[in-house]
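For this depiction, one protein chain was excluded, whereas all remaining protein chains were kept in their positions.
Order of writing sets the chain letters: A, B and C. Residues in each chain are counted from 1.
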Amino acid sequence: MSQAEVYAKAGFGAAAPRGKRPAVIVVDFTYGFTDTAYPTAANMTAEIAATRRLTDLARERGFPVIYTTIAYQPWEAETLPWLRKATGMKALMAGTRLVEIDRATGITADDPVIVKHGASAFHGTNLAALLTAAGADTVIVTGATTSGCVRATVVDAVQSGFIVLVPRDCCADRAAAPHEANLYDIAQKYGDVTSADDVANWLGQIGPSDRLRPRNDGEVDQ
Amino acid sequence: MSQAEVYAKAGFGAAAPRGKRPAVIVVDFTYGFTDTAYPTAANMTAEIAATRRLTDLARERGFPVIYTTIAYQPWEAETLPWLRKATGMKALMAGTRLVEIDRATGITADDPVIVKHGASAFHGTNLAALLTAAGADTVIVTGATTSGCVRATVVDAVQSGFIVLVPRDCCADRAAAPHEANLYDIAQKYGDVTSADDVANWLGQIGPSDRLRPRNDGEVDQ
Amino acid sequence: MSQAEVYAKAGFGAAAPRGKRPAVIVVDFTYGFTDTAYPTAANMTAEIAATRRLTDLARERGFPVIYTTIAYQPWEAETLPWLRKATGMKALMAGTRLVEIDRATGITADDPVIVKHGASAFHGTNLAALLTAAGADTVIVTGATTSGCVRATVVDAVQSGFIVLVPRDCCADRAAAPHEANLYDIAQKYGDVTSADDVANWLGQIGPSDRLRPRNDGEVDQ
Partner (left out) sequence: MSQAEVYAKAGFGAAAPRGKRPAVIVVDFTYGFTDTAYPTAANMTAEIAATRRLTDLARERGFPVIYTTIAYQPWEAETLPWLRKATGMKALMAGTRLVEIDRATGITADDPVIVKHGASAFHGTNLAALLTAAGADTVIVTGATTSGCVRATVVDAVQSGFIVLVPRDCCADRAAAPHEANLYDIAQKYGDVTSADDVANWLGQIGPSDRLRPRNDGEVDQ
């Protein structure tokens, strides 16, 4: 059997139905990954622009847009075993420019920023709680890198109970082969791999009555 | 049967053996809790001083000292359901004085600070991973408030696989009855409730060969 | 100031708005806690009956009813530090009658049972993911014991992003003082403490269009 036949027999690759209350997660579009002056970075200009189109639209439609950054404290950087493998990540120290969200993303002052400590935006953070509190049922995962933090975030998102969409042109990586290999795994097992066009179209169709409106002023939902 | 007899029959209240690699967790000794100018605070002068004695000693002996603070971003504060019950906590906004660790604790620039989002220092943070990475087997929980964040941190610590010690004179609260009721629950079910004297004595006895020395420079442990 | 004034000033004790998609969590109504032949148990007949009224109604209205049990494997029982404090819990071995849900609860074959390992129904389980996947926004916590597993479950529920309701007559404990002390803490800080009557009335008012209907057959929600 071909690989495609083996995977089909095993039941992988089905398209997942979408929810009605999406949130956009923008993974690690920080200067440490986007500014090629730094050794851990790559050129992500196109992926940032494609993501910005979705985040601008999501914000306009009332859906949460959440950014992530890796930002270490000194003792943490000395202690975490991940940094013995991904040694370049030790440069991502709190307070440095490397951990700031790239302004080209169009981030606004009201957007939450999750400080993460490993590959996944969920591990060791309160992202799942925030999404649940906001009533989200679907997450759109974008950012960098596809084969690292995006993959790990996607796996945790679906394990945390969310439907996952990954617009491939919104995901950046340092090299093509790992980018494609991980999109393949994601499409087969964890989330629907689609495009910014398709997600933008879908965001435009979800009506105001479907929006989640998290507020701590007495009303939970509309 | 008396309550004491009922609890003894059910097997509660046993003293737990201590480990050899402790870490001290100082919960929420931030100005929002310690400076009585703020409505969420109480006078915690004595408990801060008792805690400082332990943290100074732990640092000297090479054991980690980890502080926590609650610090919210605006969207987070609007979204989390905890803040619909504990409404006073909404004032603990990132960037304000309320979320700074009280200097009276003797915190140093090298001590890590965990930003937490609810009652427990473990929930939605990477504290368990950090303690595991550092090789800790026992946590000494101090701070404020006994009936809120200390209790929640203690329960999560033992659930996360750590032995728990709680020096009662290092734990502060707004009122005596909840303080005592929660120390009772802790002593019966989750950790040994003891004193700063006893913990200081124990920290002094653990020899250098038992110390954990987390380093990302090639060696894991001594 | 009185304790009531101190708590009011600090912003505690507010009633939380309810969601529209509740789930009922029934904590540890297993024979090890409900059959007084066992040393860890107490008479919980009235609390089981009050809970059953809510679970029967919730099931009829299409809302999830989730039971929990503590059930250990031998190596786990030898390893977990919680069992050095709560030594009586070591008897709760997988495969024994002590870990079975009491039939008096009216549990049905379709109801999920979460195997938990500590006090909280969330810690080390996939309960948060299941509730999120089901679209729940509010959890009704019942069961045993108020001062142990119910308290820990309530704290984790609100930290996980859910609104929490606790009907006091559905929560059982071994002794009155810890029961009341913990309901006080819960009411002040984590969830609304109410009655089975009030919850039943509310469940009856939430219309079919508000129900969550989790299904893996192509539709996410109604």
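One rule holds for everything that comes next: contacts are C-beta pairs under 8 Å (C-beta built on N, C-alpha and C of every residue); 3 or more make two chains touch, one makes a residue touch a chain.
Note that the coordinates shown come from a computational prediction; the quantities given were computed from them, not determined experimentally.
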Of A:P22, A:P64 or A:G124, the one touching the omitted chain in the full complex: A:G124
Against the hidden chain, chain C presents residues 64, 73-81, 83-84, 90, 110-113, 115, 117-118, 123-126, 129-130, 133-134, 214-217
I need the residue numbers on chain A that touch the omitted chain, in ascending order. 3, 6-7, 9-14, 16-17, 39-40, 42, 80-82, 84-90, 117-120, 123-124, 147-148, 151-152, 155-156, 158-164, 174-175, 177-178, 181-182, 184-185, 188-192
Since one chain has been left out of the picture, which residues of chain B touch it in the full complex? 17-20, 126, 128-135, 137, 159-163, 218-221
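Heads up, the rule we're going with is that only the chains that are shown with their structure count from here on.
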Roughly how far is chain A from chain C, centre to centre by C-alpha average, rounded to an integer in Å? 32
Send over the residues of chain C in touch with two or more other chains. 17, 159-163
